[in-house]
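What follows is a structure written as structure tokens; I'll ask about it next.
The complex is shown incomplete by one protein chain, all other protein chains being positioned as in the whole.
Read from first to last, the chains carry the letters A, B and C; within each, the first residue is number 1.
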Amino acid sequence: MVNVGIIGAGRIGRVHVESICTQVANAKVKMLADPFMTEETAAWAKDMGVAGVTKDYKEILADPEIDAVLICSSTDTHSPISVEAIHAGKHVFCEKPIDHDVEKIQEVIEALKNSNVKYQVGFNRRFDHNFEAVWAAVAQGKIGDPQIIKVTSRDPKPPCAEYVKVSGGMFLDMTIHDFDMVRFLAGCNAEEVYVQAAVLVDPAIGEAGDVDTAVITLKMENGAIAVIDNSRKAVYGYDQRAEVFGSAGMVATSNDTSSLAVISNAEGVTGEKPLYFFLERYMAAYAKEIKCFIEAIEKDTETPLGVMDGLEPVLMGLAAKKSFEEHRPVKISELRK
Amino acid sequence: MVNVGIIGAGRIGRVHVESICTQVANAKVKMLADPFMTEETAAWAKDMGVAGVTKDYKEILADPEIDAVLICSSTDTHSPISVEAIHAGKHVFCEKPIDHDVEKIQEVIEALKNSNVKYQVGFNRRFDHNFEAVWAAVAQGKIGDPQIIKVTSRDPKPPCAEYVKVSGGMFLDMTIHDFDMVRFLAGCNAEEVYVQAAVLVDPAIGEAGDVDTAVITLKMENGAIAVIDNSRKAVYGYDQRAEVFGSAGMVATSNDTSSLAVISNAEGVTGEKPLYFFLERYMAAYAKEIKCFIEAIEKDTETPLGVMDGLEPVLMGLAAKKSFEEHRPVKISELRK
Amino acid sequence: MVNVGIIGAGRIGRVHVESICTQVANAKVKMLADPFMTEETAAWAKDMGVAGVTKDYKEILADPEIDAVLICSSTDTHSPISVEAIHAGKHVFCEKPIDHDVEKIQEVIEALKNSNVKYQVGFNRRFDHNFEAVWAAVAQGKIGDPQIIKVTSRDPKPPCAEYVKVSGGMFLDMTIHDFDMVRFLAGCNAEEVYVQAAVLVDPAIGEAGDVDTAVITLKMENGAIAVIDNSRKAVYGYDQRAEVFGSAGMVATSNDTSSLAVISNAEGVTGEKPLYFFLERYMAAYAKEIKCFIEAIEKDTETPLGVMDGLEPVLMGLAAKKSFEEHRPVKISELRK
Partner (left out) sequence: MVNVGIIGAGRIGRVHVESICTQVANAKVKMLADPFMTEETAAWAKDMGVAGVTKDYKEILADPEIDAVLICSSTDTHSPISVEAIHAGKHVFCEKPIDHDVEKIQEVIEALKNSNVKYQVGFNRRFDHNFEAVWAAVAQGKIGDPQIIKVTSRDPKPPCAEYVKVSGGMFLDMTIHDFDMVRFLAGCNAEEVYVQAAVLVDPAIGEAGDVDTAVITLKMENGAIAVIDNSRKAVYGYDQRAEVFGSAGMVATSNDTSSLAVISNAEGVTGEKPLYFFLERYMAAYAKEIKCFIEAIEKDTETPLGVMDGLEPVLMGLAAKKSFEEHRPVKISELRK
């Protein structure tokens, strides 16, 4: 049985509490920490079966019975708490991104050297049944050598301008998941990025210094070309698709829906929209990534997504930003220190 | 080059004129006959490239240059003109049904004995690309032994009560195509029929002594069970599907649409309705059946649908009628003479 | 919080233990009873959070802290334990069928009179997301008046002959779920049943006195015609579909798959097979039916599936059996006492 401490009781922290309490047989949430811990949250946690709550995450790090921590706090705390937790000998599951600053990620990489700590980054989409099946088809050679990789990733509604300002920009906030997906499906790192982006959804996003629509082309190290298209607003719901085209075929996936019911009438033949947003679409994936993390601890194996998998998408995001600003293709190597 | 005479310039006669003039390279329409031949029809025929028109179909039978006739006149004339044409040594393509009366069909069968005439019945759906592909999968053993055969056949709008009265009833007018389809896909004759039917679309159809909705179960000679569902009114268009389930798998087909465009919006994900009715859905099939008829003449081979293929669906229709009237399963053998 | 006792620790009993322990927040399994309770099962139950185990279900009925029982024991015990539990004042969730004998079900109906006990029958498919969506479309009038209802229900592999002998026959063992589905989608009872059935899958099933392939036609009280097709062996997996055709349109559902990945290669365009069998397809439905049962207790409302919903499919199954034996349409009223 793995004892877990969860740092951060926001939306994603609570998702992990629920997953562990109901779906991960061999783990227990021993403590949930949040600086703004309310009585409601404490009561909810108790109800879910969490043993204790605290306002101070350092209590979790100090608890010798806790084996592993999940870092679900605000992005700027991910890397320092990662380092602290590693030094405290806790296995770490860290929400994405580790940091927007490559040097901060380097500090985590340093801390991991000579430690026996397991480290996993929270790119949940790799654990989605559809993307896993696409990946498996590629990995099993069913489509031959990958040549063109396409990822569509569109949110159902744009974030507010306040959020946009502190988000690090669309490429580091939203596309970062797609950068990870491209690496996952290609089976290698990106070499170069080119961005064509615009503000087409909400002028307030532009005023906040960001974009809301983009097509991003990538050259991968294995020679494949990848392309991501992003929008902050798809009126029909969360659109998350992938297609890998290769020398021996193509594999593609469409969106999950709440049912397969299709109505035929005088207007046409109508099926359901994609599931609304990430909480609807990826709930099972969130549980699965934690199961894999716990399993890596128990079996003393590599986690499926190590710290380098946390670094690369950030480099890709920074390169994308630079490509947009300088209106030219940017090599990832320009961003490596 | 095969010279063809077409008897009947109604809707289906004109479809065949068009097919032959534009799509059948090795046939020519030498004469088009219709007792109500108008100047407009004659002008249209000339325009299409038809050599001559007449009000008297006997002119066609008497013309030594005409090799084959297409009988597209009213149902009650199909069998007598068939017999006349056979005696005149013309190859015959006869629209379905040959007759509603089994004895009349027997007369055609008799006439064909000791003749060298090719005879083909107009069950056009066998030549539809979708049903052909279903049939091919079955014939090639891809689904093993057929066990359950399902045919859905629904018209987009009911006929008027006037038509219903002279139609011979839904089973002989509409379901007859589905009876043929069941034989085609099963690869054998039916042994027994049971009908559950009702008037759910239009009370006027009931007043005319007919039904408009039915589910018809059949036991086939090879042991498979077949089921047909019919409605005279599908608001979403002409619904023509088939499914064959067998010991090694299943093959099924859905409906053709005018395009594959799909719109995703806040209401759902909407594709096009099925093509509206038989003229839209089966235009290519009408041309193909004539091509096959002409080919059978040129190559002196069997037509794909002989006179016995005209008889069996009529027997099935008569059995269905009896089943409905007597509310019991009826053996086809009860109808055979 | 509702305290539950579960009677029967076989496959389905364990499914309910798991559902309640992990997904039903407001219920607890206080005791699990099974005459063949093993140490392994007891250990597993403890692990899941079940408070106690016993070999004697009467302990559950005698426990004043237990509010509700789930009867998951062998079919022949469903009705007597139902009656006992009702007399003990326990709310009852009873697996299908209540009994194959209508008189036994009548005893349960009698016991329920003048009691305040909630009674629910385990027709889990009503809680499947796909069938719920089909039902909702019908209930909301989206397809107008139902006219033709089609249910396809095919198992991936046939049961062994031993099981067949004690199963009550395919109509009461397997089709009973489809009879319930037809009532659910039609919104009314059946009036008449006609069966065309055969042994096409496994001769041993025929030797055991049963059939393995059937098409069953039903006339519903609202005038709609329903048709069920069954096979004990679909090589491509568990095939569970429904289609309702009505005056204003059609709603249909296909099968869930483990992913939406589709591979295009030189052989064709291939998606995944349906989920293998009921444990894969209906896991969420099993949890949902229990949630609804618990909710009906907590809110003191009607359960979604009362004892009469347990009776009707049994009558339909008995009528189907009679129809097959006597080779004629059988009215449900012939079976009512």
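Convention: contacts are C-beta pairs under 8 Å (C-beta built on N, C-alpha and C of every residue); 3 or more make two chains touch, one makes a residue touch a chain.
Note that the structure is a prediction, hence the values are computed from the model and not measured.
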Contact residue for the chain not shown (choose from B:Glu132, B:Glu191, B:Glu221 or B:Glu295): B:Glu132
Given A:Phe93, A:Phe184 or A:Tyr236, the one touching the chain that is not displayed: A:Tyr236
Residue of B:Val83, B:Val262 or B:Leu335 in touch with the missing chain, whole complex considered: B:Val262
Subunit B residues that touch the omitted chain in the full complex: 22-23, 25, 47, 129-130, 132-134, 137, 142-143, 248-256, 258-266, 272
Contact set of subunit C toward the excluded chain (per top definition): 234-236, 239, 264-274
Contact set of subunit A toward the excluded chain (per top definition): 144-145, 147-148, 150, 154, 192, 194, 196-198, 200-201, 213-215, 217-219, 223-227, 229, 231, 233-236, 239, 245, 247-250, 327-329
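The working rule: only the chains that are shown with their structure count from here on.
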Interface sides of subunit A and subunit B: same vs different residues, half threshold: same
Chain closest to the middle, measuring from C-alpha centroids that were averaged per chain: C
Centroid spacing, where centroids are CA-atom means, of subunit A and subunit C in whole angstrom: 40
Inter-centroid spacing, subunit C versus subunit B (mean Cα positions, whole Å): 42
Separation of subunit A from subunit B, taking each centre as the mean of its C-alpha atoms, in whole Å: 58
Per-residue multi-chain contacts in subunit A, two or more chains: 264-266, 272
